[in-house]
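With one protein chain withheld, the remaining protein chains of the complex are depicted in position.
A and B label the chains in the order they appear, each numbered from 1.
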Amino acid sequence: MKGNEAIAHAAIRCGADGFFGYPITPQSEIIETLALLKPWETTGMVVLQAESEVASINMLYGGAGAGKRVLTTSSSPGVALMQEGIAYMAGAELPGVIVNVQRGGPGLGTIQPSQADYFQATRGGGNGDYNVIVLAPNSVQEMADFVDLAFELAFRYRNPAMILSDGVIGQMMEKVVLPPIKPRRTEEQIKKECPWATFGRTADRKPNIITSLELKPEVMEQRNLAMQAKYQKIKDHEVRYEMLRCEDADYVIVAFGSAARIAEKAIEIAREEGIKVGLFRPITLWPFPEKQLTELAKKVKGMLVAEINAGQMIEDVKLAVNGAVPVEHFGRLGGIVPEPQEIVENLKKMM
Amino acid sequence: MNEDIISPENLVYEKPKLMNDTPMHYCAGCSHGVVHKLVAEVIEEMGMEEKTVGVCPVGCAVFAYRYLDIDWQEAAHGRAPAVATAIKRLWPDRLVFTYQGDGDLACIGTCETIHALNRGENIPIIFINNAIYGMTGGQMAPTTLIGQKTATCPYGRDSKIHGYPLKITELAAQLDGTCYVTRQSVETVAAIRQTKKAIRKAFEASMHGKGSSLVEVVSTCNSGWKMSPVKANEWLEEHMLEFYHKGDLKDTTGL
Partner (left out) sequence: MSKIKGAIVVNTDRCKGCGLCIAACPKQAIAMADKKVNVSGYPYVEPSIQADACTGCKSCAIVCPDGCITVYRKKVEE
């Protein structure tokens, strides 16, 4: 099935309570698949086509604030519209899952694939000091697997989690093993797991308030510091990455998502030509596998960051490598997906 | 003499229990407090204290959650109907309402308001229309009257420059998703009693799955209008109610 369809199936199977979204290419198959599957008749999951991405993300805020497992999906311009709501969710410390099947920008851009929302996803994207947990799938299988993972992380840390995919992975068809079926949580379970959630104040507790607002600067600073401490905890525990053929490598290609798939092929070609090259694939883009890259930089002669953008993740790679070895970038723009051969040629340039 | 009367068995009116003792940040004489009390009274009378979620706006009522001891969510500016949509759909047996001002509901959140109402979400929307932006210091609202002076139309609202005041309640009455659309006010005891009945009907309608309701409450902002609270009530009757006609615009609830 398609990557987009896998997201829809996985959401139902992992016990999601609600989907709120607005159609946009190249990810409309997600809401279309959900509409076809009618989960409200089976698991009771709510599926609602909202009036805009702005409404979708605020529905996510409402649903998450009420303790439910809710997700929304969109593509780049739509996710740009959602940034206000994502910042509010981060500020109110709400768990929720946002899927971005990226397309080229800026502005209306193109409907073709891109990875140009890396900065937007990993730097917060909206106003204020915050981070969103960002997972980058490189296969249809990971599209399916990361839905539940994103929910687990989101609820563990009370923080929005994003699956940063792109038009290649969303539209690509592959075999996939769908995740096991998890029932939706009962009211009792939600009460236990989310004592902060708002679904009616019972006599045994004070009212729960979901808000990101605080006018006293001292209190607001404390809230921010607590969030920063939480982000540090996420950095310490949730870094995910994959290394391929790095053991004997002189050079490493650093790539995520669909670019990592292309880089795998580039590595095969380069190895056939006798170039010892490996792949480092960050799976969490935030938290970024900084330490692992710092270590790897001690063993190689250089790194090529291959992205489908003008050079975004390269900044994080350079920060991690900190000048130890040369770090170069190669990318294509405007919705063009790079060929493996192009990556190999650029690798040779830096040798 | 009074000591004989002031005794629990003679009690006929007190602040609703859901309204806590936190002093409200509203200016002296602000209509918000009156409507807050009515909302609290209706929730108590319906016995829904433990099953209610309120959604408050950005604007003067941004801190509504401090005053009524129910669960609350603070929405982004204008997005309360979207927030409430999700809560209600995911917790259908809860009473979920929004409380919004004119800037929040009829300007920045027009899209969310119209679509939530048109989908027939089972949420009542309480709409405080005081024809001005109170929280930011008295700027023009979408509902500011023609000729009315505010900080951003200091020479009076001029339709050629600023367009016309928006009668969003009339608009809501045209939507198939709404079951109850009404315009009330809170400047007199009689008006307050009527408004309470309207809020009760809207809340009941949502719990009976009748669709969405909009209760506009024509209100005063004496600070923004630069008048005494008593004078503001008079001005409301003379000017606001002349343009914003009171009464039920639609009622298909059968309640």
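Here is the rule we go by: a contact is a pair of C-beta atoms (placed from the backbone, for glycine too) under 8 Å apart; a residue touches a chain by one contact, two chains touch by 3 or more.
None of the values given here were measured: they were computed from a predicted structure.
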item	value
Where the missing chain makes contact, among the chains that are shown	B
Missing-chain contacts mapped onto chain B	1-2, 4-7, 10-16, 19, 21, 23-24, 26-34, 37, 188-189, 192-193, 228-230, 233
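Throughout what follows, only the chains that are shown with their structure count from here on.
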item	value
Chain B to chain A touching residues, read off their complex	49-53, 55, 62, 65, 68-76, 79, 82-87, 89-91, 94, 111-112, 115
Residues of chain A defined as touching chain B within the complex	17-18, 20, 46, 48, 50-52, 54-56, 58-63, 65-66, 68, 70, 84-85, 88, 92, 198-203, 206-213
